[in-house]
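All protein chains but one are shown at their positions in the complex.
Up next is subunit A:
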């Protein structure tokens, strides 16, 4: 069956098992009458001999109807809810009794305007895990602590980054952290596979480098780009190479300032609504190249919609030093 979801101050959406639709009322100047059991010409017998009069009742009439338009699920709220009480580890005092800001799957279904499958998929995307029946996001420092345990172990054991054994990790690190957490961090930052009956992980170089960059960038407003790149490369595990394109949607490079700088800008912190997102981006920077702005608007694209279509609709283009740039269509206060 289908479910209509929404708080009193939200616009109603209709959810199937795996899709979300905006609900709109469509008006027509025509009158629509609905007749149960009314027959169409194909259904009536062309027999001339019998002349029947069928009495049909009009069940009702209307000038408007509900229309459904497929839309992006409204998932920003999911992260917001889970960030109310991030998991800081088993030693943290916070976790003991508070349950009002902790959410089960059922809770989420009644709070998020999205279909169940879309919600479950997003939980996986944001690396949420179930602890004690509740969905939790790890607090960033705790997450880095867990990652650090794993990368240090990989280093001391001289394992290949593409063949990290689960069993040994749990044995060596199980005394430091809960085994579920160790496995969770491996699942979040690696690809699980089996070889000869043993479970291994192929570590995601890009994701690890990206997380370490976030850890460095969140300590200051802006960084000198070349200094940052040096510290960053030194901070990642041996064998990994840092690249600026690993930071798409996480950090913004300013190549017009002298010296060049880099700062943290996370796409998930920006507004969900299209117009608000563009307003926000244009108030951060007046003119954007397509390359710079794409990671920050990619998630706004509907099915089969391109970034180019969005830019045409919400921005105005011009040339600057031979490069095409985009700015706001209207003045930003």
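Simple rule for what comes next: a contact is a pair of C-beta atoms (placed from the backbone, for glycine too) under 8 Å apart; a residue touches a chain by one contact, two chains touch by 3 or more; residues count from 1.
Simple rule for what comes next: contacts and distances are computed from a predicted model.
Its UniProt record calls the unshown chain "CTF8 protein", which is the correct pick from "V-type proton ATPase subunit", "VPS26 endosomal protein sorting factor C", "CTF8 protein" or "Large ribosomal subunit protein mL37". Touch with the chain that is not drawn comes from one residue among A:1, A:175, A:194 or A:321, which is A:1.
Among the residues A:59, A:125 or A:309, only A:59 touches the chain that is left out of the figure. Although one chain is not drawn, the whole complex shows that of A:44, A:83, A:125 or A:323 it is A:44 that touches it. For subunit A, the residues touching the absent chain in the complete assembly are 1-8, 14, 29-42, 44, 46, 56, 58-59, 61, 65, 109-111.
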